[in-house]
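Right, I'll just put the structure down here and ask away after.
Complex shown without one protein chain; remaining protein chains in place.
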Amino acid sequence: MHKLLTAAEAVSRFVRPGAVLGMGGQNINRCPMALVHEVIRQGPGELTVVGCNLSLPLDMLVAAGLVARTEQGTGNLERYGTLFAWRRAVERGEVSVGDHSHLAMATRFAAGALGLPYLPTRSLLGTDLLADLVRDGVAREGADPFENRPVVLLRAMRPDVALIHANRADLNGNVVIEGVTSHEVDMVRAAHATIVSAEEVLPAGAFADRPEQVTIPEAYVSAVVEQPYGAFPTSVYRAYDFAEGEIKEYQARGREGDERVRGWLAANLGASFEEYLKTRDASGDLRRELAEQMRRLV
Amino acid sequence: MHKLLTAAEAVSRFVRPGAVLGMGGQNINRCPMALVHEVIRQGPGELTVVGCNLSLPLDMLVAAGLVARTEQGTGNLERYGTLFAWRRAVERGEVSVGDHSHLAMATRFAAGALGLPYLPTRSLLGTDLLADLVRDGVAREGADPFENRPVVLLRAMRPDVALIHANRADLNGNVVIEGVTSHEVDMVRAAHATIVSAEEVLPAGAFADRPEQVTIPEAYVSAVVEQPYGAFPTSVYRAYDFAEGEIKEYQARGREGDERVRGWLAANLGASFEEYLKTRDASGDLRRELAEQMRRLV
Amino acid sequence: MNALPRELLVVEGARQIRDGDLVIVGTGLPLLAATLAQRTHAPDAKLVIESGVIFPKVMPTPVSVVDPRLMHGASRHGTLFEALGGMVQRGLVRTGFLGGAQVDEFGNINSTWVAGKRLPGSGGANDIASHCGQVVVLTDHERRRFPARCDYVTSPGFLGGPGERAKAGLGPLKVKVVTTLCVMEAEDSALTVTALMPGASAQDVLDNTGFIPKFRDSLDTVVLPDPEEIRLLREEIDPACVYFPERKTR
Partner (left out) sequence: MNALPRELLVVEGARQIRDGDLVIVGTGLPLLAATLAQRTHAPDAKLVIESGVIFPKVMPTPVSVVDPRLMHGASRHGTLFEALGGMVQRGLVRTGFLGGAQVDEFGNINSTWVAGKRLPGSGGANDIASHCGQVVVLTDHERRRFPARCDYVTSPGFLGGPGERAKAGLGPLKVKVVTTLCVMEAEDSALTVTALMPGASAQDVLDNTGFIPKFRDSLDTVVLPDPEEIRLLREEIDPACVYFPERKTR
């Protein structure tokens, strides 16, 4: 069954107001920017955004006023600073936060992926993170029934829709990701629906001669969107490096305030991701340079 | 750190009498025959053999008198019949059995792989399998703490040593397996030590240009043994098909009784796996034919 | 072209698969049934194999769940935990095919111990019966295979009777047992004969069943295969008679 849609079609079909949105990518790598831009264009509000390290996508969605809550391990861009719009919204109490360790988030996605109501972890014990998650109804303190040692039980997380960006997909939705996959595989397997954008969409069965190399099988994928440089300005392993200058510029707007971020979004997003790419890199030189930079790193 | 050993060195170093032996392979695919032959030659007894589908390796170890207990999902060779030596030993009460579903075994290995004392499953509920595992102290009935629905809690399984056979390994112990991997990856991650035999051992770092394709990273591997056709007469995906005639012949001896199996082992195992291969296939024609057969199937 | 009794089992088994279904099968007649369904009315039905093969394009004729013929052209080669945990327990697989030495009045299945005789054990069967919405059993109809209660419950049907499955924490299930004599169905109930194989009578069923099954008021007769189904089965799906030795000797 062919699953190729445009980003506009896929987002309109699967991302509803109030949805729990599972966010792919981590930090400066493989964030589903094309899909997130489209969410911002269509504007379904009151989203709960979940992931491990949430970065640019979250900050843009918050600045656009679409986020009510986040559940995550971290919100930041490491070297490039915190997520300024998110931080302000959280400090003002406009966005509520469920703080986890990264393993705790990964464990919740794994529970969802396995069809289990919860999974245990030995992280979180003794900390304020645990107290807050217990208060939120997401965690319970328990004991290993065999040795009676403390464990933490974490409720399964099943996003309504997951967004990820990949190196390649075939028309049936088989996905190949290169480099690390962070929390994404289990998040997708746990989600009720998944939209995958990919640098390149290949004919159905393109990976059938090497099925071990398929990162996510078609069974979990609802829609495939073709978008070269669809993670720009974040990186895609073996395809292109991240665009430090672009990230720094966004963060500079972030530091200046929400209005400046919204201005940046209004000035740059345009009607499609292609238009955005042309706005930011009319000649294509930057993209070629990032691709060249990656070739030297792998 | 180079980990290349002979099968004799690896088994003598890591397989102790009374060990819990994690068995790789499934049915007619990628059973670690060279390593199992070596265990039989060295003869550490009172083994507990664990895995999902246990097949030829288990039956040979039982016939050789080395097995006290098995914990598994199934013991059989599907189309080629049950495991006759194992069945007789179980029916005589000489080998005790812990029966699981395959998901239950996989869940126990996953718990061990994640450093958790147990994991839940929603399998087994209501059955005699559950009652027996509860009696053995391996399972407990519990309830999901969030929705209060019944779940089964399964104690982690951590083999003392796991044996697997792979397509390729590098000298550091990075392992590439083609085709399905059944329960093996989590079993290896859970085990205290792992011996990998491989069709081909490559220089250290041979897979470093495609780390996504490494099935098991070196962190979990204790020893690497090079043994072409090391799974014969079972198959290795993309390398060679299984040898139906050989399996049928072994099963014919199995039907006839333990003495006949022991006679077969004495007549065929020899001093090394190479010697065994020569005994069974002096000309190499059978191996070439199995390789050719596989080429037509992939 | 007359269908053999076991060919009719396979064809009736195939009819239990809807187009688009995800189906978990092992080898043997169920795999032939699933492959036949894909080649006839259910081209978008997809197979999941417990060993970790997701959506293969089956080549003739696999004898094991890890047979290379069953790994061919797959969507993914993964793990048992992915197939049975990430797909079956996760609730994505509607239909599972099971075998077993005994099927009892309440659709429970035994593949572990019969009268002190050791059988292979559960494998993925317990997982399939615990999590799929529909379980299909294809079997010869012999009295010893249909006791009132299994000696050992490996895979749960409706356990001790109506309501017990839900009480144990298991989701709803439909059981369909297709035998060489009849079709029996159950849904939180005892097995009820709903159809007879052509030429079989209710008395044949009673004579060969270890419990007294209910019969539906209006009994269907299983429809004979059409010639194309038989041709596919004989020429393309099991051309070497791996699962039909009786065909070889005709």
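When the chains are written out, they are named A, B and C in that same order, and each has its own residue count from 1.
Note that a contact is a pair of C-beta atoms (placed from the backbone, for glycine too) under 8 Å apart; a residue touches a chain by one contact, two chains touch by 3 or more.
Source: prediction; values computed, not measured.
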Next item on the list: May I ask you to name the displayed chains that the omitted chain touches in the full complex?
Entry: A, B
Item checked: Touch with the omitted chain, as defined above, among B:137, B:205 or B:284 -> B:205
Notebook entry, point to check: Touching the left-out chain: which of A:186, A:199, A:218 or A:281?
Noted result: A:186
Check: Any idea which of A:11, A:50, A:110 or A:261 touches the chain not displayed?
Finding: A:110
Item checked: Per the touch definition above, residue among A:42, A:82 or A:272 touching the missing chain -> A:82
Checklist line | Selected from B:3, B:30, B:100 or B:189 as touching the chain missing from the view | finding: B:189
Check: So that we can see where the missing chain sits, which residues of chain B does it touch?
Finding: 1, 113-116, 172, 174, 189, 205, 208-209, 211-212, 214, 217-219
Item checked: Interface with the unshown chain - residue positions in chain A -> 26-30, 52-53, 72-80, 82, 87, 90-91, 97, 99-104, 106-107, 109-110, 121-129, 149-151, 178-186, 235, 237, 241-242, 294, 297-298
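Assume only the chains that are shown with their structure count from here on.
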Item checked: Innermost chain by mean C-alpha position -> B
Note to self: For this structure, I'd like the pair of chains sharing the most C-beta contacts.
What the structure shows: B-C
Next item on the list: Report the inter-chain centroid distance for chain B and chain C in whole angstrom, where each centroid is the mean of the CA atoms.
Entry: 28
Item checked: Euclidean distance of C-alpha centroids - chain A vs chain B, Å -> 38
Notebook entry, point to check: At what distance in angstrom does the C-alpha mean of chain C lie from that of chain A?
Noted result: 41
Checklist line | Residue numbers of chain A (touch at least two other chains) | finding: 115-116, 209, 212
Check: Which residues does chain C have that touch at least 2 chains other than itself?
Finding: 53, 71, 77-78, 81, 85, 89, 131
